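I'd like to ask you about the structure that follows.
Every protein chain except one is present and positioned as in the full complex.
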Amino acid sequence: MTAPLPDPMLPERYRVQRVSREIPDTFTLELEPEEGGDIPQFATGQFNMLYIFGVGEIPISISGDPAKRKPLVHTTRAVGTVSKAMRDLKPNDIIGVRGPFGSHWPIKQAEGKDIVIAAGGIGLAPLRSVMYHIISQREKYGKTVLLYGARTPTDILYRRELEHWRAHFDLEVYVTVDRATGSWKGSVGVVTRLIPRAPFDPQNTVAMVCGPEIMMRFTGAELEKRGVAQENIYVSMERNMKCAVGFCGHCQYGPNFVCKDGPVFQFSQIQGLLSKWEI
Amino acid sequence: MQTLEPILAEHPFFKGLKPEYLQLVTGCASNVRFNTGTYIFREGDEASQFYLIRHGKVALEIFAAQHGPITIETIEAGEVLGWSWIFPPYRWHFSGHVFEPTRAIALDGKCLRAKGEENHDLGYELMKRVAQIMMDRLQATRLRLLDIYSDLPGGRL
Partner (left out) sequence: MNTTLPKVHDRVVIDRKHFQDLFVTLTSKGYQVVGPTVRDHAIVYDTLTSVADLPTGYTDEQDGGTYRLKKRADQAMFGYVVGPHSWKKFLLPPVMRLWQARREGNGFDVLPENNDTPRLAFLGVRSCELHAISIQDRVFMRAEYTDPTYQSRRKNLCIIAINCGQAGGTCFCTSMGTGPKVTADFDLALTEVLGRDLHYFVVEVGTQLGSELLQTIPHSEASIEDVQLAEDIVANTAEHMGRSMDTTSIKDLLYRNLDHQRWDDVASRCLTCSNCTMVCPTCFCTTVEDVTDLTGEYAERWRKWDSCFTMDFSYIFGGSIRASTKSRYRQWMTHKLASWIDQFGTSGCVGCGRCITWCPVGIDITEEVHAIRESESATTKAVKELN
């Protein structure tokens, strides 16, 4: 008889190293295991369940570098009870972590191809891990384009990193805002408008898209219009999660469990569901 | 002098246009470039031309009394700047402010309108293309109106 598997509902204790404010109501947590040592290996696109003592637990995508063995990095918006309590954590506070869970971005399948990373709003957070990976293994990938849409210039996430990436002459970074404010001299327009003129070969591209569902739907459609096959477009879905291991049933999306069949899905897999109301 | 025909042919706006029509249209075309800071046109000006942007960035601006100029959209390489030339009263609704050095093909609206009236097939081809641009812009504007990155998409109109 095999040994019983560990209880997937028990959290591990992690220590907060840093809490940094990003854009208004968005913050980043840097965590390390309480006992020290490395964080468990994770794949880009995966998420953890983060627990605040006595408050609750929420799923948050990992947005750190998969090659770095610490810290564990999570960027999220402070919009609910748990995330707000998380934003108010201080260095040395202890937080509960379960994971990593879920499917991942297709960085292996994308080798040898052009890459399009299309992010909207907070959607850049789960895709930042992919950018780190591509930059560290640059020779494995073809032309790489990052398309990022934010609400206004003050809502541009990871702004300094975006500028740093743009300075790479083997990376293309296009940033656009829905509404211009102040002295913004960059692009103004919806992020899908960046797709027609982005430099990539649609016949040999893998696209990874993350953002609000509407944005992913229209971005996927625009990529398809340009000739990228549905099998080569990937999106990251979000649903209510309580367990993250396929027991509680909350995250179901058609026949898929977002916690284990997702959160990363091929567009071809869920294209029929994306336009269905209340599914 | 090298004709502008091949340059027009490669711009997305004229994609698929029959060579004989392309020739007709080229008669109304000219090569232009603008420096950063230039106002190509101002709100209310007569819209006698429109532009196929080849390189650069032009911001469509509107002036709001206490706020100064507000950029409503930027038009960049591969895109078309201006459609007011095709419908009366043929006046620009926004100002075109150059944000980055821009190279473009300017097309004379009056010239094209005349040719379109003369040759309805050509007119239809032009109308189709302008309609496509308007549809794309409307779709894009609707997406921005939804305010998808905010907490209440569609709720802050």
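Here the chain labels run A and B in written order, and each chain numbers its own residues starting at 1.
The rule is simple: a residue touches a chain if its C-beta (ideal position, glycine included) is under 8 Å from a C-beta of that chain, and two chains touch if they have at least 3 such contacts.
Values in this document were obtained by computation on a predicted structure and should not be read as measured data.
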Query raised in the report: Of the residues listed, A:D65, A:D93 or A:E111, which one is in contact with the missing chain?
Result: A:D93
Query - Candidates A:V55, A:I135 or A:A221 - the one touching the absent chain - result: A:V55
**Report entry** In chain A, positions touching the absent partner
**Finding:** 4-5, 7-11, 13, 15, 34, 51, 53-57, 77, 79-80, 92-94, 96, 238-240, 242-243, 245-250, 252, 254-255, 257, 260, 276-279
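What we mean here is this: only the chains that are shown with their structure count from here on.
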Query raised in the report: Which whole number of Å gives the spacing of the CA centres of chain A and chain B?
Result: 35
Requested in this report: Could you please specify the touching residues of chain B with respect to chain A in the complex?
Outcome: 12, 57, 59, 70-74, 76-79, 99, 140-141, 143-144, 146-151, 153
Report summary line: Interface with chain B, chain A side, in the complex: residues 79, 120-122, 149-151, 155, 176, 178-180, 184-190, 192-193, 196-197, 211-212, 214-215, 218
